[in-house]
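What follows is a single structure, and I will ask about it in a moment.
Only one protein chain is missing; all other protein chains are in place.
Chain nomenclature is as follows: A and B, assigned in order of appearance, with residue numbering initiated at 1 for each chain independently.
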Amino acid sequence: MTTGTDRFAPGDRVRTRSLDPAGHTRLPRYARGAVGVIVEPAGSHPLADDRARGRVGSAQTVYHVRFAAADLFGAGDHTVTVELWEDYLTPVEEDAP
Amino acid sequence: MARINDVGGMAGFPPIVEEPDEPRFHSDWEAHVFALNGALIRRGVYNLDEFRDAQERLPVQRYLAASYYERWFAAITTLLEEKGVATAEELAAPDDHGH
Partner (left out) sequence: MSGDHSSSVISAHVRQVEALLEQRGLLDDGEIDRRIDEFAAGGTPANGARVVARAWVDPGFAERLLADANAALGEVGLSMSGGLQEQRLKVVANSATEHHVVVCTLCSCYPIALLGPSPSWYKSEAYRSRVVRDPRGVLREFGVELPAETRLSVWDASAESRYMVLPRRPEGTDALSEAQLAGRVTRKGLIGTALV
């Protein structure tokens, strides 16, 4: 269980969840299983997935996470910034030098 | 499961069409649907995420054939039935009666 209290800081690399949940979610398909960088925290809210199922979880931090288009689509020189709940994210350990 | 609303990155949709001087609503009923949804959410009949979820669960072909506010209205009637506010028969379109 995540605590939802600023687990990540700007600049942290994170990987998004790749599983395809059975119901409503706010992690777009194109941004699943991808590595991005935390831009900034953007408030704290109960997980939309839970609210859509009539459950009210505790609030957790929501972050702006920036992805390189090439990492999402295999092409493109732009970035896409997606707003994601902490539950969707796991830390990416930096590779050893 | 990935749902029909989740279109980011998908291929195959038509060119983008701009409507010059587009009105807020294209017909009076659209404004009514907009206001109805706000009223029901404020009363706590359902929440905004349940409303989005109900649109996403529409049968795919119906979803794609529907206009923006037709999707809204379909979601509203779905939720009113599921929340036990009214029966499917009470919520059926006028044309459906007697069929």
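By our rule, contacts are C-beta pairs under 8 Å (C-beta built on N, C-alpha and C of every residue); 3 or more make two chains touch, one makes a residue touch a chain.
Worth saying up front: this structure is predicted, and the values here are computed from it rather than measured.
Note that the undisplayed chain, when the full complex is considered, contacts A, B. Where subunit B meets the chain that is not shown, the touching residues are 5-19, 22, 24-29, 31-36, 38-43, 45, 48, 52, 55, 67-68, 70, 73, 76-77, 80, 85-86, 90-91, 93-95. Panel shows subunit A; residues 26-28, 30-31, 42-43, 45, 48, 62, 64, 69, 72-73, 76-85 of it touch the chain omitted from the view.
The rule is simple: only the chains that are shown with their structure count from here on.
With each centre defined as the average position of its C-alpha atoms, the distance from subunit A to subunit B rounds to 27 Å. Here subunit A touches subunit B in the complex through residues 20-24, 28-31, 48, 51-54, 72-73, going by the rule given at the top.
The part of subunit B that touches subunit A in the complex is made up of residues 1-3, 6, 8-9, 47-50, 52-53, 56.
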